[in-house]
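The complex appears here without one of its protein chains, the remainder shown in place.
All chains are identified by letter, namely A, B, C and D, in their written order; residue positions are counted from 1 within each chain.
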Amino acid sequence: MQWALVKGRVTSTVKHESLDGQKLLICQFLGNERQPVGDPVLALDKLGAGQGDIVMITSDGKGLRELLQHNTSPARWWTLGIVDE
Amino acid sequence: MQWALVKGRVTSTVKHESLDGQKLLICQFLGNERQPVGDPVLALDKLGAGQGDIVMITSDGKGLRELLQHNTSPARWWTLGIVDE
Amino acid sequence: MQWALVKGRVTSTVKHESLDGQKLLICQFLGNERQPVGDPVLALDKLGAGQGDIVMITSDGKGLRELLQHNTSPARWWTLGIVDE
Amino acid sequence: MQWALVKGRVTSTVKHESLDGQKLLICQFLGNERQPVGDPVLALDKLGAGQGDIVMITSDGKGLRELLQHNTSPARWWTLGIVDE
Partner (left out) sequence: MQWALVKGRVTSTVKHESLDGQKLLICQFLGNERQPVGDPVLALDKLGAGQGDIVMITSDGKGLRELLQHNTSPARWWTLGIVDE
């Protein structure tokens, strides 16, 4: 798990069927002092997070496949929580 | 999942049999502002992406083995979607 | 396994149910000379580690799901030990 | 999958039994322009690659265990193909 700042969304018309109707956020990892670090990932979001939110994200595929009720979803990163201010 | 710019293709004559007939793209990861970041990976593509396209890629092996209908394909990165402009 | 310095905690009201009641530490990786290196991760802690402690952390999901007795917990990093001074 | 330049070999007398008789290459990752990037890994090779070759490598353990017909081989990186010039 890492924490990350939501920078925006990405949309895609040509895509894998498991991503239909899913919201994808561009997430920027944060350092100890909440400064941006590293490279962004695209995370699937079911919590209602939006631009400017700080979120906890994970790359666990097993939990995500359960969340989506899709046994072979290839998505990886997703939001686990919205960090309190 | 990350987003990446397609930089070109790579070809290989001597290779693992699971890669026969597969298109492999050289993909450069992108940052928040779509600037190039990090090191490239080789991603298998079934969506018809080409040089200059921005793609979503994942390293999920389980979904890929389903896509290829090859139970033990060792390939990792592949294209999940082409990002809308 | 890596070693890391505990920098603080993070709290989240909106979160995945598997994280209810769990303590999450912000952990900073350490180098050979115990200097901070790389970017922090959020690690679940059951050992009672606190700010300023040096901990051993792992990203093993299987062991964590056993620890939490939660078959599909998506959490990844957690504390395996507190390093002796 | 990444591409990498073969820099040499490594030998080891004291080692895990699954590595007996296996060739291990020191592989340097390459960037978009085939410049060296990042840190090397040790990759098992069955294709006959040698110093100066550009290879495709993967970290897939499942495929490797099949290749070696060794159910619990702990090796990770191995060569999938030799890139055409």
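One rule holds for everything that comes next: a contact is a pair of C-beta atoms (placed from the backbone, for glycine too) under 8 Å apart; a residue touches a chain by one contact, two chains touch by 3 or more.
Bear in mind the structure is a predicted one, so any value in this text is a computation, not a measurement.
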| item | value |
| --- | --- |
| Residue of C:Q22, C:S59 or C:T72 touching the missing chain in the full complex | C:S59 |
| Chain D residues touching the omitted chain (full complex) | 7-8, 10-16, 18-19, 24, 26, 28, 36, 39-44, 61, 72-77 |
| Interface with the undisplayed chain - residues on chain C | 1-3, 29-32, 37-38, 47-48, 56, 58-60, 62-64, 66, 78, 80-84 |
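In this section, only the chains that are shown with their structure count from here on.
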| item | value |
| --- | --- |
| Length of the line joining the C-alpha centres of chain A and chain B, rounded to whole Å | 20 |
| Intercentroid distance (Cα basis), chain D paired with chain A, Å | 32 |
| Per-residue overlap in chain D, given as positions that touch at least 2 other chains | none |
| Arrangement of touching chains [line / ring / star / complete / other] | line |
